[in-house]
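What you see is the complex with one protein chain gone and the rest in place.
What follows is subunit A.
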Amino acid sequence: MRSPSFYLASEILSGSPTLFCSQVLPAAAVDRSKFRTCEQGSFCRRYKKWISRPEREKALWTVLPQTRAPLPEGGFSFQVKHVNEETPHLLLKLNIYASGMVRMRITEIKPLHIRHEIPPGDVVSDPPPAAAKVSEADESGKSIFKFATADGTAAEDRTELNARNMLNFERYRTPKERLPPDTASVAAPDTVLLDAAAHPNGLDTNGLWEEPFGGHTDQKPRGPASLGMDVSFLGDVPSLFGLPEHATKASLPFYQEPYRFFNLDVFEYEIDEPMALYGAIPIIWAIHRLGGQTVSSGFLWINPSETFVKLERDTPDGKGGPAHAWWTSESGVLDTVVMVGPTPKTVSAQFHDLTGHGPMPGLWALGKHQCRWNYMSEKDVATVDSMYDKYDIPYDTIWLDIEHTDGKAYFSWNAAAFPNPKQMIDNISAKRRKFVNVVDPHIKKDEKFHVYREVRDKGFFVKKVSYKQIDDPTDVKPADWVEETKIPDPTATQPPELFCGEGGWHPRKVNDPTPDLTDFEGWCWPGTSLYPDFTDPAMREYWGSQFALDKYTGTNADTYIWNDMNEPSVFNGPEVTMPRDAIHPNGMVEHRDVHNMYGYYVHRATFEGLQKRTPGDRPFVLTRSFFIGSHKYSAIWTGDNYAQWSHLKASIAMVGALTLGGQSLVGADVGGFFKHPDTEMTVRWYQLAVLIYPFLRNHAHLETPRREPYVFDEKTMLRIKASLQMRYKMLPLWYTLFHRWASAAEPVVRPLFWDFLDDPQTHENEEALESQIMLGDSLLVHGIAKPSSEQSEATVYLPKASGWYSIHNGAFKAPGAHVHKLDLDSIPAYYRAGTVVPLKSRIRRSSACMSLDPFTLNVYLNPQTGAAKGRLYIDDYRTRTYQDVGLLCARKIDFTCSARLGTRTHHAKASFEETLKSSH
């Protein structure tokens, strides 16, 4: 194990002028005016001014080595002193992990309000600490943090924090008007540079204590608390990857506008945009070319408040040389993790070492999901199910969207259309298929709805603050105050006017520090809705208990859950979400502090509920909103995409970015959610999706015509059927890859550089980056995202390997660029030579029906060695015994001329075959 060491650099790098390549933005369909840009948000605007201040090169913070103290959770801390203050106010915490990671946190030593920290275990599990000792140099006053592997074998630096001295940390403060007059010289926010919100030149004081946007005013009784820092990726960095979720390219463009992380329900999102979407995993992957060596590294920014990240280059053409990113978040603590690599495999392993490993999904979750907004009745559901059977098309799961409910009170049924839901789902179960129902987190305000009553009575709803002005208790009447009195006019003939106190002493008015809290009410599907505080473990416990089969009537143990709208979506809220100044009763935390984790807590509560509902079963939850660590609980889809070729293509990059963020059970709605795809687009979308979407779902908007595979003309239907049959045939490969993900942290689907880091084409070849992606280490897929009228052939780049075989006809191709003539029956896809692919050739109506069928191994020989290798993983496909008891079969398959099968790598503890049989 390599361990990184931490030391403080010996020199301060001077910031060089940064030039950006400007982007021409496409015509808008999404309403940009609804969503904030960096410039429109006060903390990001302030931060931009902060980092362009002329005196930026001057070091501001000093790490005090003599203050080193061990941390209870491992690692150690230092106090950090601002150059313009006497006492240190910040605490820098360091953890060095054995897998090759450094975590650096900065927080306040004695904050005026609690700075929100994510509870331990929610995102970061405690990885094993460094085995090696840490050496740190006594070089106080230097504020560059460098990371490198420390075992002497690959000691070249690849990541630096604060190299451009952009650190900003705004401590909580008392509003100026509440400071006693004699304290002005001490705190002196107007005369001494402290941070972006306390700067002698008054960089930007707008929006410190309240901030209007889009007709809402964000009350900020706690004032500014943002933080920011820069990170530099050293060497020649051809491409950066990651930053899910954005509808952007795989090789992240260096936009003028920073990438935004603020989980939002964005209506009709656009492609090639840094705008925020539904979820946030703020991770950057970098490729560094260091001399003759190519390595990769990762950088993670753990903060659930609104976050912006700007990618920058030193060079005017925006290519080559090092790459930089600056980050700024609205509140919380500064929490970063550097994953030093050096291979993509180690970066992935380091990420999962930090955030935990994902669970094996049930095999059925990798099959075809059939969804629509909405199947309208029990009969409708039965018809869709039987039509799949009529044409012998495999599928595993049928879904119901919001219309199945009684007036959008989730956990209930529309009795007119679904009078007997239990029977309906049992009929699905009888065919060994599954059922997914939508349950959104907003709660209908309705006295008749038990969930509403119970959550309200328990006090679990997020609160709204009714701000009011009170007399400032700190403002006392000066001792020398002379009350102006009216002297009666002796000459008056009328009685004197009533004396109304004008001119008398009055205390200042300030916001009431303990204002009234009432349940926050927003507008969503059901009309007036309330939003539970899912950050509260007690609320999550309650929520989870609602999925019990005796509570959630009409469901059975084959029913799983879809959490939509969990950003949360609030139709009448600012930016269609919850106001930042809403209060979570759990710890009286402001919503701004936890916003990007709201969705995470919702789907986690659902997952834990399903776990309790059916002990031993593998839960399935689909979520739209997510955060770092969501992979432990939930599948993710890329939200409400469009039936457009551009969205088809973008899904390749979006899926790739999500898998680099640790989320492997991901996919986009096949065929697009909005609008209606023509037959060719539908076919192309399926052909791509069956090979690269781990989560394969067909979904459609209420207004669109039906688009189940069987509604098309026969040719189209047969093409879709062939695609789905190929998916089912390849399920053993998918399942084995998911085992690699769950056990060895390997993304199931990944950009080409992950497997072919030494092939520079995978860092910079446009086709290789944006049109192609790998399924495991064996299959390369090239998406076709144009109609045949515009594209008759595709240039496929096959990376350096011992050769490639077409998945469709077995034709052998040498590495390099190949022109591929297109037809409508397939898209280019190639198995890497030297791999053994596990398959099942009997295609049945669902994956469960295929569980006892024999395997087929396709062997794609390495032409030079005549050998091939592969893996096959088998368990009972649906329970947790693979984890709890270790009942599984994981084999390496080693095909050579002399030996056909390799050795069993994982021994089953009991008669595996018997268990597998009896469990079905």
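Before moving on, here are some points about what is shown:
Keep this in mind: a contact is a pair of C-beta atoms (placed from the backbone, for glycine too) under 8 Å apart; a residue touches a chain by one contact, two chains touch by 3 or more; residues count from 1.
Just so it is clear, contacts and distances are computed from a predicted model.
Hidden chain, UniProt protein name from the list "PIGQ acetylglucosaminyltransferase", "Cytochrome c oxidase subunit 6C", "NOP14 protein" or "Glucosidase 2 subunit beta": "Glucosidase 2 subunit beta". Screening A:Val438, A:Ala848 or A:Ala867 for touch with the missing chain picks out A:Ala848.
Only one residue from A:Ile561, A:Leu779, A:Ile874 or A:Leu887 touches the chain missing from this view: A:Ile874.
If you put the hidden chain back, the residue from A:Glu39, A:Glu73 or A:Asp392 that touches it is A:Asp392. Summary of contacts with the chain left out: across A:Thr248, A:Asn374 or A:Ser802, the touching residue is A:Asn374.
Counting the whole complex, the residues of subunit A in touch with the unshown chain are 31, 33-34, 265-268, 374, 376-377, 379-380, 392, 394, 403, 407, 414-417, 430-432, 523-525, 527, 565, 569, 571-572, 576, 640, 702-706, 725, 728-729, 838, 841-845, 848-859, 872, 874, 889, 891, 901, 912-913, 916-917, 920.
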